[in-house]
Every structure is written in C-alpha cells, then in structure tokens.
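A single protein chain has been omitted; all remaining protein chains appear in their positions.
For reference, chains read A, B and C in written order, and residue numbers begin at 1 within each chain.
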C-alpha cells in the first residue's frame, strides 16, 4: 500500500488508526472516539469523521446549528436519537440529516456494543450553535468560539 | 414508523426507495442509481447520496472540482478508483476524500456485484469542474452549467 | 427624468430625498441622517449610504467588525475620526477604509456645518461587531443581532 495516495484511506488503514478521544465541552458524557478521515485526505471545507461512541455515551450536547448542515450514517451498533425532544431508535444503515436552522438533536449509544457512525458537516467561517437543554449559545468564528448563557443575550431590535 | 421525523431515514425505508437513474452528461457509461438522502432530510447546503453502480459502470466522467469538496465511503461491492491517472482497488470501508483544487478522479465497478457508496459534497453557489480526458471545463452557477472545450478558453492575463 | 432607470440616481433626485433618521442603539449621540442609495438601486450584497451628521453627532458607537469591511469617503463638512484610540482630523476628499478584523473607529462632526459622507460596506450573512468603549459584542446573523456584555462571554477552548 506504499503508493496509496492521500485521497484514499483503505479500510484496513482506517481500522489501524488510533482514534482521538474527544469529550464535549458542555457534556462530559459525550466522549467521542474520532478518526478524522476528511482531514487526513486533505479536506478543509467539509468535516468527515468516523465516530465511535462506547455504551452509554452521547454524540454531543443536545444542539442545533443555525447555519452549518450535518448528517450521520450509522455503520454499526444501536442507539437512540433525540430529535426535537422525541426519542427514535437508530441502527445500522440509518441516515440522519440536519438542515441549517433545523431542530435540535443528539444521539446516544443505548446498546452494549460500540456505536459507529460516519458523521459529516460543513465548515463555515461562522456559525451559531444552540444548546437548549443547558441554555447556552455558542458563536463560532474561525477557530474560535464564544459561549454565552441564553439569559445574557439581548436582542438588538 | 408513522412518526419518524423528516430528519431520520430508517435503513428499511432507504432500502424500499426507488433509486433515480442518473446517467452522466459526458459519460454514457456512468449510469448512477441514486437515492438522495440529504435532500430527503431537507439538506440544501450539502449533497449526500447513496449511489449504486452496476458492474462495469463509472461514478462520473474523470473530473476534478476547483472549489467544491466531496468524499466517498464505500459500503459494499468492489471497484477501482482512478486518481491522478493511477488505478487503485477500492472496497467496503474505504474512504476517499477530494479536496478543493485537488487531483482528478473517477470510480468504476470492476466486480460482479453492485458497488454501493455514500457520496457527499458541498453545494456552492459557483464551482468549476474539469474533465481532462474529454478536455472540457464545466462552469457551474446556481442551477445552471456552461460546458466549454479547453481549446476555446483564453486566459485573461 | 421619467425614464431614468432604477440603476441611476441623479444628484437632484438624491438631494430631494428625505433622509431616514437613524439613531444608533448603543449611542444616542449617533443620530445619522441616511439616504440608502444602494438599496434604492437594488443592491443587496453591498450597503451604500449617503450619511449626514449634524454638528456634535457621531457616525456610530466606537466599533470594529471582525468580518465585514467598510469605507467612508468624506464629501463635505469637517470632523474627527477616532481610530484605534487616536484622534485624526477629517475633511472633504478624505478616504477611510476599515479592513475585516481591523481596529475600532468612529467619526464625529466637530464642525459647525453638516458632515456628509458616502459610507459603504459588505452585507455578510454573519458578522461580529465589537464596541470596546461600552464593552459589548454584537453577533449579527441574517437580519437579527444578539448583544452580549464582554463579561458574559466565555471562550470555548
């Protein structure tokens, strides 16, 4: 495989990679094991990650992006998706798409095996992400982010 | 499943969908069977498609995008990727990422079973796509496209 | 002038327009008399305004945009520009350009005649604007804005 180009990651090479351990800032129960396949192939405008959640773990803090779109394709394991406050079972072959300005969501591994998913999304220069359960808004700009409690935001009208 | 939200497509619902038959304008041998999972969940800024190529078929005309990024995750079947004029075997679990301004590429089903992939990419307002084997450039803007032979393009310098 | 197209605003028609009175949310001393020439000609991606400040009035609250660029061309009257905490005299024919992520600034009419300027800038879907003197940050998205005191912003690192 010495001459495999940067654009191609073979399944066995992906399996051999060590995953990054990525806990979520706002949810200690969201420890994501992440292989950033997109970054490894040189993508800069899209994020594309192989994410594994161990049993009991969540994909993020329950959230919605006002601008960036993302989707999830479940590869193995089972879990639950909380979407707009409703719980739905998810398993292999299920696809979840979250349009800009759409409803809040989070996934949880409710099974006894790892839950593995391909997770992809836009990388815009700016975005706003709401976390309604913890009542916080994250303003994203470049590689920085500002977190503000809902109660400290005043509408400029 | 009556209360499955738009954001979630269950594997069995995806399996039951009829695929769109999408031949490529510049390559009659690129007949793609497409289920546009992203569109069905409401995504507008990202394309995310389940693509099946029958044996012998190609994913597109050999091409490179100057702006839009795309990636492919192989789900089942085997084939070959032509990347920057080099052939590489591809199979289940392989990931291919194509950065903006990167090298040309195309996939082909060289096996005897269908080749199924998750294919995703940006949807920018404008893009330029080169087809070096047929010596054509496609200028994409909104939902329109202009095709021009390389020989008819003059650099404005 | 009945057949003057929308793209052209004649000087006499501009002179005859009634200006909008636009006080700044964060600075009651910034009452701008505005003729939105760009809007009248159909521009949507750029703002271009003829702004008049009466004696003693300011152009805005002292501010800097992290993303949007703007510029000012002084047509008549005299005043002072506060740029990065330094005061500079301004008068007819002076040009001021404020790059994205640049220093804070504001103009003031310090003369006895109206100060009239052509003021133009980008209209991005998102922006962030800082008001260092009143220690507030404005997050702009679409036609909405969130104002937050500096002390209530926590960096997400």
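Assume a contact is a pair of C-beta atoms (placed from the backbone, for glycine too) under 8 Å apart; a residue touches a chain by one contact, two chains touch by 3 or more.
Quick caveat, the model's predicted, so the values are computed rather than measured.
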item: Contact list for the unshown chain, restricted to visible chains; value: B, C
item: Contact residue for the chain not shown (choose from B:15, B:54, B:87 or B:153); value: B:153
item: Residue numbers in chain B that touch the chain omitted from display; value: 25, 66-67, 125-128, 137-139, 141, 144-149, 152-157
item: Chain C residues touching the omitted chain (full complex); value: 3-5, 7-11, 14-15, 37-38, 40-46, 48, 50, 68-71, 73, 81, 83-84, 86, 88, 90-100, 102-103, 105, 118, 120-122
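Simple rule for what comes next: only the chains that are shown with their structure count from here on.
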item: Pairwise touch network: line, ring, star, complete, or other; value: line
item: Most distant chain from chain B by Cα centroid; value: C
item: Nearest-to-centre chain - CA centroid comparison; value: A
item: Chain A and chain C: spacing of chain centres that average the CA atoms, whole Å; value: 39
item: Gap in Å, rounded to a whole number, between the CA centres of chain C and chain B; value: 45
item: Distance from the mean Cα position of chain B to that of chain A, given in whole angstrom; value: 23
item: Multi-chain contact residues (two or more partners), chain C; value: none
